[in-house]
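Dumping the structure here so I can ask a few things about it.
Only one protein chain is missing; all other protein chains are in place.
For subunit A:
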Amino acid sequence: MPRVVVDVMLKPEILDPQGQAVANALPRLGVSDVASVRIGRRIEIEFTGEPDLDRAREIADKLLANPVIEDFTVRLVEADETAGARS
(Lines give C-alpha, C1' and ligand atoms only; values in the text may rest on other atoms or scores of the structure.)
Protein backbone atom coordinates (compact mmCIF):
# COMPACT_ATOMS: atom_id res chain seq x y z
CA MET A 1 0.00 0.00 0.00
CA PRO A 2 1.44 3.43 -0.89
CA ARG A 3 2.14 5.77 1.98
CA VAL A 4 1.95 9.50 2.30
CA VAL A 5 5.21 11.20 3.18
CA VAL A 6 5.11 14.58 4.84
CA ASP A 7 8.33 16.59 4.89
CA VAL A 8 8.43 19.39 7.43
CA MET A 9 11.15 22.05 7.17
CA LEU A 10 11.79 25.21 9.11
CA LYS A 11 10.97 28.23 6.98
CA PRO A 12 14.06 29.65 5.28
CA GLU A 13 14.04 32.78 7.43
CA ILE A 14 13.95 30.80 10.70
CA LEU A 15 17.35 30.09 12.22
CA ASP A 16 18.13 26.38 12.37
CA PRO A 17 20.66 25.94 15.18
CA GLN A 18 20.71 22.15 14.77
CA GLY A 19 21.60 22.45 11.10
CA GLN A 20 24.26 25.03 11.96
CA ALA A 21 25.77 22.74 14.59
CA VAL A 22 25.99 19.94 12.03
CA ALA A 23 27.46 22.26 9.42
CA ASN A 24 30.05 23.42 11.92
CA ALA A 25 31.05 19.80 12.63
CA LEU A 26 31.66 18.93 8.98
CA PRO A 27 35.18 20.40 8.74
CA ARG A 28 36.17 17.91 11.43
CA LEU A 29 35.26 15.17 8.92
CA GLY A 30 37.48 16.84 6.36
CA VAL A 31 34.43 18.23 4.51
CA SER A 32 34.99 21.82 3.53
CA ASP A 33 32.66 22.35 0.56
CA VAL A 34 29.29 22.47 2.37
CA ALA A 35 27.76 25.93 2.53
CA SER A 36 24.84 25.17 4.85
CA VAL A 37 22.84 22.37 6.43
CA ARG A 38 19.17 22.53 7.37
CA ILE A 39 17.41 19.83 9.34
CA GLY A 40 13.78 18.90 8.96
CA ARG A 41 11.45 16.07 9.79
CA ARG A 42 9.98 13.34 7.58
CA ILE A 43 6.73 11.70 8.61
CA GLU A 44 5.29 8.62 6.90
CA ILE A 45 1.57 8.06 7.13
CA GLU A 46 -0.16 4.81 6.31
CA PHE A 47 -3.92 4.96 5.91
CA THR A 48 -6.15 1.98 6.63
CA GLY A 49 -7.65 2.36 3.14
CA GLU A 50 -6.57 4.35 0.11
CA PRO A 51 -4.02 7.06 0.91
CA ASP A 52 -5.73 10.42 1.13
CA LEU A 53 -3.50 13.37 0.26
CA ASP A 54 -6.04 16.00 1.30
CA ARG A 55 -6.48 14.34 4.66
CA ALA A 56 -2.70 14.13 5.05
CA ARG A 57 -2.43 17.83 4.22
CA GLU A 58 -4.98 18.60 6.92
CA ILE A 59 -3.04 16.48 9.46
CA ALA A 60 0.17 18.24 8.50
CA ASP A 61 -1.37 21.69 8.75
CA LYS A 62 -3.07 21.09 12.10
CA LEU A 63 -0.51 18.95 13.90
CA LEU A 64 2.65 17.87 12.10
CA ALA A 65 3.86 21.35 11.18
CA ASN A 66 3.57 24.68 12.93
CA PRO A 67 2.81 27.11 10.10
CA VAL A 68 4.33 29.97 12.10
CA ILE A 69 7.81 28.53 11.71
CA GLU A 70 7.57 25.58 9.34
CA ASP A 71 6.60 24.68 5.76
CA PHE A 72 5.55 21.22 4.69
CA THR A 73 5.13 19.17 1.53
CA VAL A 74 2.92 16.13 1.09
CA ARG A 75 3.52 13.38 -1.47
CA LEU A 76 2.63 9.81 -2.22
CA VAL A 77 5.37 7.18 -2.32
CA GLU A 78 5.28 3.46 -3.02
CA ALA A 79 5.67 1.30 0.07
CA ASP A 80 9.13 0.03 -0.92
CA GLU A 81 10.52 3.57 -0.82
CA THR A 82 9.56 4.15 2.81
CA ALA A 83 11.57 3.55 5.94
CA GLY A 84 8.94 1.12 7.20
CA ALA A 85 9.47 -1.13 4.21
CA ARG A 86 13.24 -1.05 4.55
CA SER A 87 13.36 -2.03 8.18
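Just so it is clear, a contact is a pair of C-beta atoms (placed from the backbone, for glycine too) under 8 Å apart; a residue touches a chain by one contact, two chains touch by 3 or more; residues count from 1.
Criterion: contacts and distances are computed from a predicted model.
Q: Write down which listed name, "Galactose/methyl galactoside import ATP-binding protein MglA", "Fe-S cluster assembly protein SufD", "Amino acid ABC transporter permease" or "Phosphoribosylformylglycinamidine synthase subunit PurQ", is the UniProt protein name of the chain that is not shown.
A: Of "Galactose/methyl galactoside import ATP-binding protein MglA", "Fe-S cluster assembly protein SufD", "Amino acid ABC transporter permease" or "Phosphoribosylformylglycinamidine synthase subunit PurQ", the absent chain's UniProt record names it "Phosphoribosylformylglycinamidine synthase subunit PurQ".
Q: Touching the absent chain in the whole complex: find that residue among A:Ile14, A:Val31 or A:Leu76.
A: A:Ile14
Q: Counting contacts across the full complex, list the positions on subunit A that touch the omitted chain.
A: With respect to the unshown chain, the touching residues of subunit A are 13-15, 17-18, 21, 63-64, 66, 68-69.
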